[in-house]
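Structure incoming, see below.
Here the complex is missing a single protein chain, while all its other protein chains stay put.
Up next, chain A:
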Amino acid sequence: MGSKGVSRRQFLKYAGATAALLGLSEAMVPEIARALEELASGKPPVIWIQGQNCTGCSVSFLNTNYPMVTELVLDKLSVRYQPNVMAAAGDVATKVIEDTMKDLSGKYVLVVEGPIPTKENGRYCTFGLEDKMVPFLNGRQRREDKPIEAWMNELVPGAAAIIANGNCASFGGIPAANESVTGTTRVIDYVAKIDKSKPVINIGGCPSHPDWFIGTILDYLINKKVPDLDQHNRPKAFFGQLIHENCERRASFDAGLFLEDWNDNDPDLKLCMFKMGCKGPVTYADCPIRRWNSKVNWCVGANAPCHGCAEPAFYKNLSPLYEPLPDIHFAGISALPDTLGWIAAGATAAGIGGHYLYKQLGKKEEGGEE
């Protein structure tokens, strides 16, 4: 028996699921199983806090299949603080954060969903309470609100790794459009104010795909290092290729067969969504292959355009969402105009999902750690 009632057989099962998630060969399963077994003997603590969020990335997390939520939350990770699932509330809940910071400094993974507002002394996002009393109605006193800024200041120094989960935490997303009012700050920028050397992994997507988020955590835990990241600090395993390159409707694009009327959408034709505003040609994510919600569908699969939600430019700089991208060359995407230069700069072609991880595990083997 492995630790905590999890059998060797179960580890192999998880390892198989993890290999599938990361796009790895079956040959790696024993190696991953060994790494997972190691982890389970001291499950990595996770503290998941929420800034200016909508909880969409937490709900998306619940849609995971490989591994299942219960396996993740109970068997693989020690999810100490996650406000939507945890039993505790109030001081009982925040004491868990305080204890983890004290007892497991340097060991916990900090997950942040939603960005950090910094104006008005952090008043635009608070949770938990300070001990300090402040005046309340009719001469009463009550404990002061604790801004998420204060939590970040305490949590960042002891975090082993920091994951900005979803587009809002990673790039500002929707709340950043109101930055002038609330001082919305990306997680990576806030962390840099505390410790420039602390790595932040950005998981794009509005919401993040459960595989992107969970795959990144597992990857980090197995390899004990931050995965290969692109220029926007996104794991290349999941954000290495353009939607457009792998789109099941690419042939229609090349042939000039475009959807122009939603009543004319015989599903067998698989018309290209470009003229309806598809942002697939400028969006790096593996949605066409990975698909969503247990692979049932994805945006283009529903006869709708990709809105580019995994990109730093989402939402503000990809609007209008239903207008075609400007001046794009229909022959292909190699000659992007200057107006799309912000994207072109990120066009470093990475290997297919998981390739880099395969290499790293391979190195470990060569290094004689067997």
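By our rule, a residue touches a chain if its C-beta (ideal position, glycine included) is under 8 Å from a C-beta of that chain, and two chains touch if they have at least 3 such contacts; residues count from 1.
Everything that follows uses one rule, which is that contacts and distances are computed from a predicted model.
Participant: Can you pick, from "Transglutaminase family protein", "Iron hydrogenase", "Metal ABC transporter permease" or "Erythritol transport system ATP-binding protein", the UniProt protein name of the chain not displayed?
Facilitator: "Iron hydrogenase"
Participant: Looking at the full complex, which residue from A:50, A:170, A:185 or A:202 touches the chain that isn't shown here?
Facilitator: Considering all chains, including the one not shown, the answer is A:50.
Participant: Using the definition of touch stated at the top, determine which of A:223, A:246 or A:303 touches the missing chain.
Facilitator: A:303
Participant: Among A:18, A:58, A:118 or A:202, single out the residue that touches the unshown chain.
Facilitator: Looking across A:18, A:58, A:118 or A:202, the contact with the absent chain belongs to A:58.
Participant: Can you list where chain A touches the absent chain?
Facilitator: Interface residues of chain A facing the absent chain: 3-6, 43, 50-60, 62-63, 65, 68-70, 73-75, 78-90, 92-96, 117, 120, 123-129, 136-137, 140-143, 145, 174-175, 177-178, 181-182, 206-207, 261-263, 265-267, 292-294, 296-305, 307, 309, 315-316, 319-323.
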